[in-house]
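Heads up, one of the protein chains got dropped from this complex, but the rest are sitting where they should.
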Amino acid sequence: MAERVLITGMGMITAIGGTVAANLNSLQQQQSGLGFTRFIDTIYKEILPVAEVKYSNEELAQMAGVPGQPEYTRTTLLGLIAMQEALQQAGIHDLQEEPTGFINASTVGGMCDTEKVYFDIIDPAKEGDFLRYIDTLDCADCTQRIADRIGITGYITTISTACSSSANALMYGARLIKQGLAHRVICGGTEALTSFTINGFNSLKNIDKQACRPFDHNRNGLNLGEGAAYLVLESETLVKRNGSRVLAELSGYCNSNEAFHPTAPSPEGDGAYTAMKEALAMSGRTIDQVQYVNVHGTATWPNDLSEGRALERLFGSQTPPFSSTKPFTGHALAAAGAIEAIYSVLAVQHQLIFPNLNFSEKMEELSIVPETRLLEGQAVETVISNSFGFGGNNASLVISKYEG
Amino acid sequence: MEALKQKLKQQIIEALNLQDTKPEDIDDNAPLFGEGLGLDSIDSLELMVLLERHYQIKVEDPREGRKILQSVQSMAEFIQSKQPA
Partner (left out) sequence: MAAITPQHSFEGDLFSQPLRNNTSNLFQVTEPDYKAFIPPNSLRRMSRLLKMGLTTAQKCLQDSGLGVPGAIITGTGKGSLQDTERFLKDIRQYEEKALNPTPFIQSTYNAVNGMIAVAQQCTTYNNTFVHRGFSFEHALLDSILQLQEGAPHTLTGALDEMSEEHFFIKSRIGYWKKELVNNVDLYKTLSPGTIAGEGAVFFSLSAAKTDHTYARIAGLKMLYKPSPVVVSAGLRTFLREQQLSPEDISLVLTGRNGDSNFEHFYKELDAVMGSAPQVPFKHLCGEYETSGAFAVWLAAHIMKAQQVPLQWFPMQEAFPSGALSRILIYNHFFGEQHTFILLERE
């Protein structure tokens, strides 16, 4: 009998808070983290809203317990802070007691720091401290610095599948547990804002100059965000042995590919539909047992259309309340999947459904509309969380209440 | 207008690296997307870069862009309409 995969700890830092509790509070207060960047040097500084974590690198380094150490990129610092909270919440004081894996995710790794010094790095006439950033560009750097700091001894790797990265990290960790290769794996992702990604998404002309409006007829694109989020996954065997407190269960998941186009989903939402359907089937739940869907909902024209159609195909007239929390956090790329998985756990734990901000007009192609109110006192037992990335990579997770 | 269309065809070929295509292969009114040259949404963005870099015309909305980029003819007409009289 395959192990059940249980969530025993979570940690995060986003534009709406430096801890899980702070994030929950902001969601409940309906306080978005969008604004203009304070730290990125770009001509779009006062033009494109972003959801930036409200601390400078120096402040993050203090929070992470590594002040004055420049090789820690912003990506690493965000990850370290989120990781420390996750470990604390899971009651893990000594990682060596149980071989623990770490499956991280990032799309541009340490680019936040490398891009500032890249042209010095490639100039033979230039020497200086910047040379220490050469090895910090790739995705593995942040993973290893975090792992070394906390003492990871099990499997260690980094997944990079664009916007679905950390959802895939959670899936991979879960499968390692189910296949008996590990009893505990910490999974998630970290991403910092960069001029590279701001300019990249701007070149795709899918960034909104105002706060994003997921599922709105007049949506104009996404807002970028940054942050880090990790979930501690444990096998049921380990949980029972240690008496760990269970927050929720990762009861289902699916990764399916659109196989349609490098960046655009199929208009009918085939990949999204399959991902949600199969994930739900794995969880053993039926569509009427889903109380909330935390959608990918980037507010780009193609995504919301495709995802909306997929929801209608899957749920028919019984689409449960759904919302995108990206108006709060922006689109934190690789970290988004894990951030939203944590929000899904919070929904189950606190019986909440989070609002889809900035919505006013229904999309003409759909009959469904997102939930715009914060709903409290809801019997939320099963949540679907979607993350869809470039390369047609579609990941859906099912988070469920754990009854034992 | 003819000279503009000729120049445009050459620029399109360069921008999209259509190595096996010559300007005379592109009909003024042939659809650029779907059939015809078979371009896609990424090409559409690349052509908007062409408009901005070579003609200083900025198109913000990619859906508006697709209408302008239907054919060489529609592109040329759009460019001309944006030139000072």
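The chains carry the letters A and B, assigned in the order they are written, with residues numbered from 1 in each.
By our rule, a contact is a pair of C-beta atoms (placed from the backbone, for glycine too) under 8 Å apart; a residue touches a chain by one contact, two chains touch by 3 or more.
No experiment lies behind these values; they were computed from the predicted model shown.
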Selected from A:Gln89, A:Thr190, A:Thr274 or A:Ser323 as touching the chain missing from the view: A:Thr274
In the full complex, which of A:Asp138, A:Glu268 or A:Glu312 touches the chain missing from this view? A:Asp138
Among A:Ser203, A:Thr237 or A:Ser367, which one is in touch with the chain left out? A:Ser203
Could you tell me which of A:Glu191, A:Asp216, A:Glu236 or A:Glu258 touches the chain that is not displayed? A:Glu258
I need the residue numbers on chain B that touch the omitted chain, in ascending order. 16-20, 38, 42, 45-46, 49, 52-53, 58
What residue numbers in chain A mark contact with the hidden partner chain? 42-44, 107, 109, 115, 118-119, 121-122, 124, 131, 134-135, 138-140, 143-144, 147-148, 152-153, 155-162, 168, 172, 175-176, 179, 195-196, 199-200, 202-204, 255-263, 270-271, 274, 389-393
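By definition in this document, only the chains that are shown with their structure count from here on.
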Averaged over CA atoms, how far is the centre of chain A from the centre of chain B? Could you give it in whole Å? 38
In the complex formed with chain A, which residues of chain B make contact? 40-42, 45, 48-49, 60-63, 65
Touching chain B in the complex: which residues of chain A? 203-206, 261-264, 301
